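Structure first, then comments.
Of the protein chains in this complex, all but one are displayed in their positions.
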Amino acid sequence: MSGRVGIIGIGQSAFRSRRDDASYPDLVREATTLALNDAKLDLDGIEAVVYSLSPDAMVGIGNAERVGVDAVGARNKRFLRINTGGATGISSVAAAYYHVAAGACDVVLTAGADKVGECGDSQTVLNKIWDPTYERQLPLGTINMLAMSAVRYMHKYGMTEEDMARVVVKNRSQAAKNPNAHLRRETTIEEVFASRYISWPIKLFDCCPQSSGGCAMVLASESYIKERNLDAVWITGVGHCSETYYIGDRMGTGFTADHADAYALSRCFARSYKMAGITEPRKQVHVAELYAPFSNTEFHSIEAAGLADPGQAPAMLREGDFQLGGAIPVNASGGVLCTNAIAVTAMVRVAEVALQVWGRAGGHQAQGARVGIASGNGGDHQFFGTIVVEA
Amino acid sequence: MTVKAKVGVIGVSIMPRVMDDRRSLEELLFEVTRQALHNAGLTIEDIDGIVVAGNDQYDGRAISVMAASGSVGGVDRDILSTPSAGEHAFVMGALRVASGLYRTQLVVAWSPTEVGSMSEAQRLAADPYFHRRLPLDELSTHALQASAMLAAVPGLEAMAEKIVAKNRGNGAHAYPDLASGELAVAPQRWPLPAGMAMAPVAGAVALVLASPDYVSEHSSDVAWISGMGWATEPGFLGDRDLAQAPALQAAAEQAYKAAEITDPGTSFEVAELSDATPFQELLAYEALGLAPRATWSERVADGSFGANGKLPVNLSGGSLTLNPVFCTGLIRIAEVAQQVLGRAGAHQKAGVRTGLAHAASGPAMQYQTVVVLRRGEQGAAS
Partner (left out) sequence: MELLKRQETWNITYTHALGETASWFFVQLRDHAKLYGKRDAKSGRVLVPPRAFSDQTLEPTTDWVEVGPGGKIETFSIVYEEFNGLPPPPYAFGYVQLDNADTAIGGFFKGVDLTDPKAASEKLRIGTRVVTKFAEKRTGDVLDFWFEPV
């Protein structure tokens, strides 16, 4: 493959609980306009659109991408939608990447939005992700699904609830520096412990919020960027990998992936690192935005990214390695724990590392970052996407 | 699409109608996948990536790709889903191979009939701001399109009836076991009389795509994608002239440019066009450059697009015979691939070198995709 693929524009909403001033397509348009302005392009300059949208039921419109066509200016243009659950946003960036890498297009927009705050029953919707045969009769939801990962991780490596609280404190303090983050108030370990249990061992403060807002990015071919002398950062690694749908197959005997860990995420990082030529992530990666909607899942994500040995992430986090100013800041934006507009959450991960390696992250800039990694998780901890972005 | 690497179709499996409850949806997808892999002469170990498409509201699953993933070999593999349309999975799979990053892709779409009312599921796609209170299921949007076309072109009813007869005749030959029996016709929506659209059936379809180096290493028979285009109409019906198909014209332009087709009327030996209603097949004749509307009457009467005509359209019988709603678009592409590969069975046309597939999805053909397939050197058509 000749010719790289660059990011030339980024737009994201200031995420909030509700956006009663804007309809769902209005939010998509808001992000699209911000990204086009950032790229100094108008809609005519876009050749194709990848629409980022996870479950329809979350926005309450079936095939809701259809009403988003005009919001992204796709009339009579190439347009398709991607859905890999929570990983949708990063999969959409990857899909846009393939458009350019294939040589089919020079300039591609990916955009989406979510209004999770308008869904009165998000855990009810999310229960419907499980199969109607064996699992849906159980009270499965995304919170207790990952609480069960926490239980296994605690058993395997000795993580404590205090370790989990430290993730919350770190990410909230970083979100306080990011004007687009949803939960921006700093907190303390005591406050996390004082919050009520949702699904043991996950407490309210260990959980992400339900956010409304949009995100969009413009990708372009190297020749397009060079010919116009544009400012860009580069996508140098892309990977996806999945594991079994059945949580109960990630335990017992003879399993491949342990529900304590993020096995397919580590395989996924191996793919994107190989493509980017990264052999020693702890030395070569400067900043990471890792999809972790609950505090405990940041640990196994850090380990899957090769930034810590299995089970070592809690101790390293305690030492300050993953905070802004530490060795490799993780979720300098505050991460998913502070902002979760599901359809674009994983796109925000890519957007944030792109801003970091671009030196445009503002108050939460990691100094000197040149190589960043982003990840997204979807389904029942099933689909994983990773991207490497370099200055 | 001018791409870096050529992309070929080397395996196809079409289940245009599944008539029993022996299998769960997951098991059906497992079966269609195994058939496609077998048809391509490879195993799941040879598959680098997968793209699938299902519709959450039809499936009754909040993220359809989750349940499907294990069935199609998604475990420990790279899998994406394009819930906008079955044919978009093909587009995405082709782009992935064309990027040079993948040697093979498996593409799968499906359409069950487990929902109590397909119409009810479809009406949820009307936005809650302006349209949810209207009875807008897909058949209603097709009826609105038919209505717009009837107003624009005199004498259309008779042509529509002839197209229904042509496609059902083809269907009875192509899939005699499936097309016979208690096949239901869709409920009436004026101006579509009962019988002018088929009720939904369950179905699934899978294709295997491969890169030139994979094809030459394995001496696979291949149908090369020589052109591919895709485009969308706007979201609100009121913003469209339903008697025209500008997005299909745009998609055709992309595909023909890449395939270097200047005279579509004489460039193909076979075509499969989306025909949720016969009016859509007519509209596609024009937008694809096969016949402008002024000539429809004559071309329909002289059998140009009949089984023995110059360009047989929908030798499979189309969706006017078998209508697994969400995968009808991808099935059009799969049918043409089979024709080009010489694997179409009962409805194989002899000597097919180049075929045209048109896939449409959504309200009144919102999403339009065009694929031109050409027989590879190794490809042997019977």
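Each chain carries a letter (A and B) given by its place in the written order, and its residues are counted from 1.
Heads up, the rule we're going with is that a contact is a pair of C-beta atoms (placed from the backbone, for glycine too) under 8 Å apart; a residue touches a chain by one contact, two chains touch by 3 or more.
None of these values were measured; they are calculated from a predicted model.
Undergrad: Which of these, A:Leu43, A:Met251 or A:Ala391, touches the one chain of the complex that we don't see?
TA: Among A:Leu43, A:Met251 or A:Ala391, only A:Met251 touches the chain that is not shown.
Undergrad: Taking the entire complex into account, which one of A:Ile198, A:Ile328 or A:Ile387 touches the absent chain?
TA: Considering the complete complex, A:Ile198 is the one touching the chain left out.
Undergrad: Given the contact definition stated above, which residue among B:Ser13, B:Asn39, B:Gln57 or B:Thr232 touches the chain not shown here?
TA: B:Gln57
Undergrad: Out of A:Glu135, A:Glu191 or A:Glu222, which touches the unshown chain?
TA: Only one of A:Glu135, A:Glu191 or A:Glu222 touches the chain omitted from view, namely A:Glu135.
Undergrad: On chain A, what residues meet the omitted chain?
TA: Within chain A, the residues that touch the unshown chain are 20-21, 57, 60, 120-121, 123-124, 127, 132-135, 137-141, 143-144, 147-149, 151-152, 155, 196-201, 244-249, 251-256, 259.
Undergrad: In the whole complex, what residues of chain B lie against the chain that is missing from view?
TA: Residues in contact with the chain left out: 21-27, 30, 33-34, 44, 57, 60, 69-71, 73-76, 114-117, 120-121, 124, 128-129, 132.
Here is the rule we use: only the chains that are shown with their structure count from here on.
Undergrad: Mind checking the centre-to-centre distance between chain A and chain B? Centres are C-alpha means, answer in whole Å.
TA: Going by mean C-alpha positions, chain A sits 33 Å from chain B.
Undergrad: Once bound in the complex, which stretches of chain B touch chain A?
TA: For this pair, the touching residues of chain B are 1-5, 24, 26, 49, 55-57, 60-63, 65-67, 69-70, 74-85, 88, 91-92, 94-96, 98-101, 121-129, 229-236, 239, 246-247, 250, 254, 362-363, 366-367.
Undergrad: Quick one: in the complex, what on chain A touches chain B?
TA: The touching residues are 1-2, 23-25, 51, 54-57, 60-70, 74-85, 91, 94-95, 98-99, 101-104, 125-129, 131-133, 238-246, 256, 264, 267, 271, 275, 378-380, 382-383.
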